[in-house]
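See below for the structure under consideration.
Note that one protein chain is taken out, while the other chains of the complex remain in position.
Presenting subunit A:
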Amino acid sequence: MFAYLVRRLFLMLVTLFGISVVIFFLLRIVPGNIVDILFAAAGYVDPADKANLEKELGIDQPLIVQYWHWISGFLRGDFGYSYVSEKPALQEILPRIPITARLAGLALLFSASIGIPLGVISAVKQGTRLDYALRVVSLSGLSLPSFWLGLLILTASVAMFGQMPIFNPNPQTWLEAFATYAVPAAAVGFRSAALTMRITRSSMLEVLRQDYIRTARAKGASDAAVNYHHALKNAILPVITVIGIEAAFLIGGLIVTETVFNIPGVARFLVEAIRWRDYPIVQNLVMFIAVVVVFANFTVDMLYAVFDPRIRYTD
């Protein structure tokens, strides 16, 4: 197990190094840089002023030198300065992380707490009206884009209640806090909940057909014991895998949701930083996301062993 862990950690480092190279050079391939955008905002381009600014920001240097500056700084904990705000990149990124983390955590919680029970019910009640209804719900969850769902929620809130669940940085009441995070989390989590529901259903159906389930029933075990103790425990592994993958994909949905609900999280910030070609922000933020995703995958693999004692990692 120890050797496995060491190998996994080494592979994680190699992956992160590869990601850093890809992020850095892909960002430079995108046409235009921060200077072009600053001059676009100023409405003119002066080649001499442009050259001065490129020199000031260090983006006139060879790419390999720029990469070395970034990666060596990153390893030392020096994340550089945002080209746009001229503030330390870390100071810009850090306050936004808890916002997105709360939103993502709540969305995943929403996904698991809605998706798994409804998936189980759908499987247990296979072929009934309830099953069909739940399958329609899950299909709609997979079909509705989160930005559309978000706008629908906002429009309906304004039309029906004259209120709008827009981000409130300092919620005073529980209701305000709920409105701040729960509604957007539901908007973005609906898709994952639908996916979780479908995976849980199919995985449960497969397990429910197994001989040992029939044996359990023959031994007189109650429906609840069979469904939740015997079946779900064995059906949960693919569900955990999906939730793990969804955690990585969630950032895509959050970009749209944070934009629609005007939430100042890292996802929206990343898009803005890309628009401005604010390299220090984009590079460090994507690296941060990469670290989270790589560790999320690692955690999922470790959870396999917790949920299924038959799985033991060896050399």
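Keep in mind that, in the parts below, a residue touches a chain if its C-beta (ideal position, glycine included) is under 8 Å from a C-beta of that chain, and two chains touch if they have at least 3 such contacts; residues count from 1.
The working rule: contacts and distances are computed from a predicted model.
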item: "3-isopropylmalate dehydratase", "Peptide ABC transporter substrate-binding protein", "Cytochrome c-type biogenesis protein" or "Beta-ketoacyl synthase-like N-terminal domain-containing protein" - which is the UniProt name of the missing chain; value: "Peptide ABC transporter substrate-binding protein"
item: Hidden partner chain, touching residue among A:Ser20, A:Ser82 or A:Thr180; value: A:Ser82
item: Touch residues of subunit A, complete complex, unshown partner; value: 31-33, 36-46, 49, 52-53, 56, 82, 84-87, 92, 151, 154-155, 157-159, 162-164, 166, 259-262, 264, 268-269, 272, 275-277
